[in-house]
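The block that comes next holds chain A.
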Amino acid sequence: MLLLYSTLQIFKKGKWALYLLPVLWLYLASCSKPPIRHFIQRAIPEDSHIISHNPGKRGGILIQSEAGELATLNPLVASDASSSSAIGLLLSSLTSYDWVKSEVIPGLAKSWDVSEDQKTFTFHLRKGVFWSDGEPFSADDIIFSYQCYYDDRFPNRTKFFLTIDGKPCKIKKIDDYTVNIISPEVYAPFLSFVAGISILPKHKLKNAYKEGTLLKEWSISTAKNNPEKIVSLGPFVLHSYRPGERIVYARNPNYYAIDRGGTRLPYIDYIIDKMVSDMNAMTVVFAQGQTDTETIRPGDVAWVKRSAQTHDFKIIDRGPSSSRTFIWFNMNPGNNSDGKPYVDPHKSKWFNNKTFRQAISHGINRKGIVEGVLFGRGVPQHSSVSVANKKWHNPNVKRYDFNTKKARDLLIGAGFYYNDRNELFDSDNNRISFKLQTNKENDTRTEMATIFKENMHMLGIEVILQFIDFNTLVVKISDTFDYDASLLGLTSGTGEPASGMDVYSSGGRMHMWYPQQKTPATNWEARIDELMQLQLTTLDIEQRREYYFEVQEIMAEQQPFIHLVTPNLYSGIKNKWQNVNAPSLGGLIWNIDEIWSLKK
Partner candidate 1 sequence: MIPFIFRRLFTLVPLLFGITLLVFFLMSLAPGDFLTPIKQQRDISEEYIIELEKQFGLDKPLYQQYFLWLKSVLTLDFGYSWTYKVPVTELLGNRILATFLLSFTSITFAWVIAIPMGVLAAIYQNSIFDRLSASLAYAALSIPEFFLAIVAIYVAAQTGWFPIGGFTSIDYEFMSKSSRLIDIVSHLILPTIVIGIGSIASIMRIMRANFIDAIRAEFVITARAKGVQEGIIMFKHVLRNAINPLISSFGFALSALLSGSLLVEIVMNYPGLGQLIYQSLLREDQFVVLAAIMMSCTLLVIGNLIADIILAWSDPRIRFERDT
Partner candidate 2 sequence: MTEIIPKNTLLEVRNLKVHFPVLTGIFRRKNDFIRAVDDVSFKVDRGSTVGLVGESGSGKTTIGRSLVKLAPVTEGSILYENEDITQMSTKSFFPYRKKIQMIFQDPYNSLNPRLTVYQIISEPLEIHFIEWDKTRKRKRVEELLQKVGLESKHIDRYPHEFSGGQRQRIGIARALAVEPEFIICDEPVSSLDVSVQAQIINLLQDLQEELALTYLFIAHDLAVIEHISDYVLVMTKGKIVEQATAESIYQSPQNNYTKSLLAAVPHLSTK
């Protein structure tokens, strides 16, 4: 009664008009309909890609969540994971990658030949392939795409892959369905890099190319307002996009793959990517049964599992992941612009001491980290290549087991000594104390850092923790170099050794302990440089493994990166999904075009 009356009072005064506005807007918002798209469906291509999996049934919606925000759908602009994965659904490449077999497989090219000198690759394209808007695909699209990537007007990251030893590849059209790509040098990862280069539609983008506005095409503004402008050669087309909320993809009716039964792929009708704030939220929506698949962090497995029955999903334990966490010391001997050394000289002396680094490595309770931070769901890491990377991991590198006594003996042997309060000093009577920084956004890392601090306390070493913004951290490790030690992680994609070039080679930007050296600072770094170059320029897998194994042995002996642990990889997926074939590396659903749903 009171409630009614007070509302009435407000309405009586004519102020009710104010209330109408949001209601009106709500109404309008709910009316805005996604654009209806009419496709011209073309016949199945004569050279269609035939998938060997058991045939499935059409239909179903796959719902995923995404923590990042879509930045663009333009492959020339994309530099973040969210955009890249979206583009991966829409565009195809000459080759593709089979994550289970860890090998390059045909994509838009049904086959290819390699010349004797191992530099010229001839790609034979599929015939009868059409873009999602019904336009035919041909060698012109390939030539056009490479033209775009090489054009100086459009700086892009793809150019980096296509530049070998500072020189571009040459591309030639032989006929409408054959192209030649000539690499300037013998280049081991050539085919797998080609798999990452998206082919652009010439018929849609040639004007923008001419006018030099290519970078402005296919922005999220296009995605939001004119999704139909973004044509597709991949399994899906863009259906609609709401910034901050979701992306919806629909099946591409002109996709070039079919199953053994002759059904055109993909099976799935729609994919919905829901945008959420962070990893936490991603896990929650999966546990609630809102999404179909999710990567689960080790710490979350236990509670997510509780609702597996209710929401009919399973959690697949995929063993150790490719991500690795490590600590390194700043071994950079340089001076900053004020002429002061980046690192205190006495500290730099410890950090550049191999025995010191080895002792630290012995002092770390990796098993404890696995138990505490990862709930026992992980393994201690010893090699610089993750166990998960079966093809390239060297299992026989030197190991540093948790052994406080051994660590102390090593330190004493190297001229350090303890005082009566169990504090460690160097031979110049400096107390061993350093700052360890990591980015505060990642709580697994901060927890590991607190454990490291306690472990070092047992060695009589004082560690001062600094948890800072990721940006600040990056500036420190790549620009100003004013830090003692850092804890960070790296994830490798396919595990291709070539992608480790900038980490291992002494001139690399990611050679974090002392990046961008003009000439290798130590002999072992020089040897790594040599080995990395050798593995890059041979196509013989066994030979490459040998070289890469030696790199890992040197890294383990020298401990420039003191590796901590590798968490296990867990993926959750609803039981209704079929043809799920979990690889040990990479995403669970890498073969999205083959996945189908039991239930509608």
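The set was built so that all candidates are chains of the complex that A comes from, given by their letters.
The rule we apply is simple: contacts are C-beta pairs under 8 Å (C-beta built on N, C-alpha and C of every residue); 3 or more make two chains touch, one makes a residue touch a chain; residues count from 1.
Being a predicted model, the structure only gives us computed values, none of them experimental.
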item	value
Touch-positive candidate for chain A in this complex, from 1 or 2	1
Touching residues on chain A, where the partner in the complex is candidate 1	2-3, 5-7, 9-10, 15, 19, 22, 25-27, 29-31, 34, 61, 63, 69, 71-72, 77, 79, 155-157, 159-161, 163, 219-221, 224, 239-240, 242-246, 248, 272, 274, 276-277, 281, 284-285, 288, 290-291, 469-472, 474-476, 478-479, 499, 502-503, 509-510
